[in-house]
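Each chain you see keeps its place in the complex, though not every chain is here.
When the chains are written out, they are named A and B in that same order, and each has its own residue count from 1.
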Amino acid sequence: MNGQLPESTLPGRNVHDLPGGAKAALEAVLMVLDQPATEDELAAGLELPVDAIRAILAELEREYNGYTVNAPDKEEVSTAGFGSSPRGFELRNIAGGWRIYSRAEFADIVGKYVLDGQTARLTQAALETLAVIAYRQPVSRARVSAIRGVNVDSVVRTLAQRGLIEDAGTDPESGAILYRTTSYFLERMGIGSVADLPQLSPHLPGLEGIAEFYDADRM
Amino acid sequence: MADPKPGFEVRLANFTGPFDLLLGLIAKHKLDITEVALASVTDEFIKYIRKLQDMGGEWALDEASEFLVIAATLLDLKAARLLPAGEVEDDEDIALLEARDLLFARLLQYKAFKQVAGLLGETLHQEGRRFPRQVGLEAHFAAMLPELVWKHTPEQFAALAEAALRPKAPRPVQVGTSHLHGSPVSVKEQAGLLGLRLQQESPQTFRALVADADSTLVVVARFLALLELFRDKAVSFDQLSPLADLAVHWTGGLGDWSAENLSEEYEEQP
């Protein structure tokens, strides 16, 4: 949408005044994006025309892949090759969305690193968090944290990675991401639907009661 | 920030505890801590407590009780201040001096923590402008993860949920002040005692009323009791000059008054 606006009227023009300019700003966004973003989404956030975004994306993609142009002084600047050599990450456009991934050539090394120390079992913290989500879904991480009394961010990430829970949209009030269990979870539990989970004691606080019981004095 | 000179009420609306308030009072009155004019501070306390009560709500009672603790502490300070230098003779004087030193130390300590808390807040805010790269594992890596070992039956899973969902600790019904007291001393009990004494002889100086107090705590409780009696219009105060002895007059009538009339907020902590 912003792409239709002439550049001179854009309020976000000052992105060029930041160190590294629009390219660095786009990189900053891409570096922390979990989900691929479309060119329109990136243009809207940076308040730049889509064309400009497209040009920077192409440049970054090329830059990360390594230039063929020789940087004459590269040996002086860096011993491991700099400037024209490919980076360990790449910018890829998959199904219309852009995201930074680790470079495919390093899959073996990265895979080994990821698997190192991984276990086939869920930790007690992960199990408890999963139990809370299963019985109180859809629920935000903040709510689960309030119930468990500890931060559950990394545990929720693990559960999502394991395919046991998934994103269920955002809470209309707080805007927080809500989570629910997946069909893979049901499969592992050997039940047909969440309704088949054993009933809990009726005295436990429900979602409505959470605020009162756990974080009435939230600040 | 919007109001550079907030009034007493505004200041109290965002205080974070008695020490915070005390620091604020000292700052406001531009006074050395040993020269805090008890009368003016007490007036403000009473005004504020009335206001809180008009507004109603339990939180008001909690805050009021905390302010009274500080008022009592100020009294200690003033009493200690009244001791002529080098004339520390009895245990009571020493206790007052110790109370003052202790409060000084605690106040200084609190002030230091308040300052570093400000630094921490600023750092957290600045650091919050950096977002960590924290993306989901790429599908081909996630697929390499070892198959989960799952041994929980639905019943075991439900038991886990039961345990996790059970509230961990009961919600505190009020801001506790027990940590401020070494052992329980009942304000109501002290009010009853002061009521009896004042009905027998009035006026009496505050000094006389606390002369037999066997601990600082009792002095504090009696001070709180007097504020409470004042609010109930059972006593009045006068002070001939700054730093002079405080005279307490009984105005509650004879015989028809009892400590049971006092509000419940100063009942002993369970």
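The definition used in the following text is that a contact is a pair of C-beta atoms (placed from the backbone, for glycine too) under 8 Å apart; a residue touches a chain by one contact, two chains touch by 3 or more.
Being a predicted model, the structure only gives us computed values, none of them experimental.
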Assembly formula (labels as shown, counts from the whole structure file): A x2, B x1
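In this section, only the chains that are shown with their structure count from here on.
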CA centroid of chain A to CA centroid of chain B, Å: 45
Complex interface listing, chain A residues touching chain B: 31-34, 99, 101-102, 107, 110-111, 114-115, 118-122, 127-129, 131-132, 134-136, 147-149, 157, 160-163, 188-191, 196-201, 204-205, 212-214, 216-217
Chain A-touching residues of chain B, taken from the complex the two chains share: 131-138, 140-142, 144-150, 152, 154-155, 157-158, 160-168, 171-172
